[in-house]
Structures are given as C-alpha cells and as structure tokens.
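Only one protein chain is missing; all other protein chains are in place.
Right after this comes subunit A.
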Amino acid sequence: MKQQIIVSGIGGQGVLFLTRVIAQAAVNRGLPVLTSETHGMAQRGGTVLSTIKVGNFASPLIRAGQADLGLLLWEENLSVHRALLKPEGRLYLNAASAGPGDRIDASAIARDLGNAVLANLVLLGLAVRQQALFCSVEECETAIRQLAPRKFVRQNLEAFHQGLNRNQ
C-alpha cells in the first residue's frame, strides 16, 4: 500500500489537524507514514501545504505529478498546487462554485455547525465516502477521537459525518 496525499489551504483553516488525522489513521493501522507541514510565518493566513506519504517512503515531500489525492480547503490554491497531482489523481475541494474536482461547500456546512474551521473534516468525509483514501470511515473516526480536544470530539465527528452523508 502506497498513497501520496496533499492537503492545501491557508493558515488558520485546520490543514495541520486534517494532516494529523490522516497520518494517525495510518499509524493505527501499522503503516509507515511521513508528512511535511507548513509552520511559522506562512501560517499567518498565507498559503499552506501539507504532504502525506503512506507506505514505504524515505522522504516526506511529493514531486510534481506524483500525488494520488488532493484535498483543497482554499479553492484559489488550485492553480498553485494542482501540478503536484497525477493526471489521474483525485481532487476534492471546499468550494461554493463549480469547477474541476469533486466540490462541496464545506465552509457553509461548517458554519452551520458553528465553526468554519470544521470545513477540514467535512472535506475529509467527502473523500472517505468516495473511497479515495487508504482509510475507512471507522479508522478516521478513531483518529479524530484520539486527536480532537475532548470537548470538541462530538462536533468534529459531526462535521466528518456531514461530509460523509451530504447528498450531491
């Protein structure tokens, strides 16, 4: 099993948390995993990119045209990070408008749940529903329970399920 995943957004959107959930799901299954993350200055509202490599890899970075899957929380990043995807790579976006990839207005759903940051898990739900990720619904739920602060676990799971179950 090998999978290369990118998670793209802007600082403050919960890109790091989403990255950790996916990586934790890999660890729980006993798979080797490497991620790379953006910290520091760029986190102040700037474009951030995480990469996740599940399986036998040595480097955490993904070359152009090698990612199997892209999760984009900020539509404008499409032009910046699309080149990382394989031509047949699958693409999931948080976007209100039409365009390439599978789209869901995750921010609107998250706002209804009371916190715009939850868009990250709504988007994860969509990708998991379409079986685009190496991990299952249950594995994601376990990872979310492990990583979310206790008082937000229920709300986080709710966001994930909204993405899982939303009609298209």
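Structure notes:
We take it that a contact is a pair of C-beta atoms (placed from the backbone, for glycine too) under 8 Å apart; a residue touches a chain by one contact, two chains touch by 3 or more; residues count from 1.
Heads up, the rule we're going with is that contacts and distances are computed from a predicted model.
You can't see one chain of this complex, but its UniProt record names it "Indolepyruvate oxidoreductase subunit IorA", from the set "Carbohydrate ABC transporter permease", "ABC-2 type transport system ATP-binding protein", "Quinol oxidase subunit 1" or "Indolepyruvate oxidoreductase subunit IorA". Interface residues of subunit A with the unshown chain, by the touch rule above, are 10-12, 19-20, 23-24, 26-27, 32-47, 57-66, 74, 76-77, 79-81, 83, 107, 111, 116.
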